[in-house]
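Accompanying notes for the structure given below.
The complex appears here minus one protein chain, its other protein chains still in place.
== subunit A ==
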């Protein structure tokens, strides 16, 4: 190997003495490849370093400091982490986040079903429905929040109006601490079905039609085709979608910020970890403590993702 490397440096001279001669043009290409690879990766690599890795390291450092409202921090040791252990608000927000993530996971099976329905070649208005389902994924969170707040309004909302037709007196969904987190969960599912559906559609398009044709010849109906062919062959996509959905759900912020708000009596039972991070860091000026919260969340996400990667051996089938 060292020999060929030498030849790379002197492409004109070594080919005759080399044990494994390689055309000089190829090693030249290799060097060019390396250069181009570096050039092409550089923007992403620099971006990651500057906007992800460096801030992560800084945040880790800051989680051991105490901050004033306007800059200036002092070393606090493990103080923030001891405070974490006694923070019932953080514990509650972890519970809330877990509930919200579990509910949001429903968008995975629902996404498969919707994708399967829209994948059928004989289905009319396919494009229209695909757009309708994907719309929430590209709508501004603020307008989503505004619309759902109207829907959920206890006195004037269409949801309670509908319920009143069958004699049910609905609560103030977003302001009642028993219902708020579930109300958010429904919006979260609604918001992620479209994105998941698109990924599942892509996965389904990669399944060869022959399987279905063969199944049809054997007399399998569309439902058994779905469970015997589509679902098993989609498991790699399902795995990816599940991981992404869980990570996104664990980082939920905008729905709480826009639909609950800080004067809502249901806030305690519906605020997520990231919302608490925002409250502590940006409203109550406890930058160091907020950094520690961020690290707890990072740890939770790492653990969940690692568990999912281990579990995939049991149910994910690659080709």
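Couple of notes before you dig in:
Here, a contact is a pair of C-beta atoms (placed from the backbone, for glycine too) under 8 Å apart; a residue touches a chain by one contact, two chains touch by 3 or more; residues count from 1.
Going forward, contacts and distances are computed from a predicted model.
The complex appears with one chain absent; UniProt names that chain "Sugar ABC transporter substrate-binding protein" among the candidates "NADH-quinone oxidoreductase subunit K", "Dihydroxyacetone kinase subunit L", "Quinol oxidase subunit 2" or "Sugar ABC transporter substrate-binding protein". Between the chain not shown and the residues A:100, A:267, A:291 or A:316, the one that touches is A:267. Screening A:43, A:71, A:121 or A:221 for touch with the missing chain picks out A:71. On the side of subunit A, the interface with the absent chain consists of residues 68-71, 149, 152-157, 171-172, 174-177, 261-268, 282-285, using the contact rule stated above.
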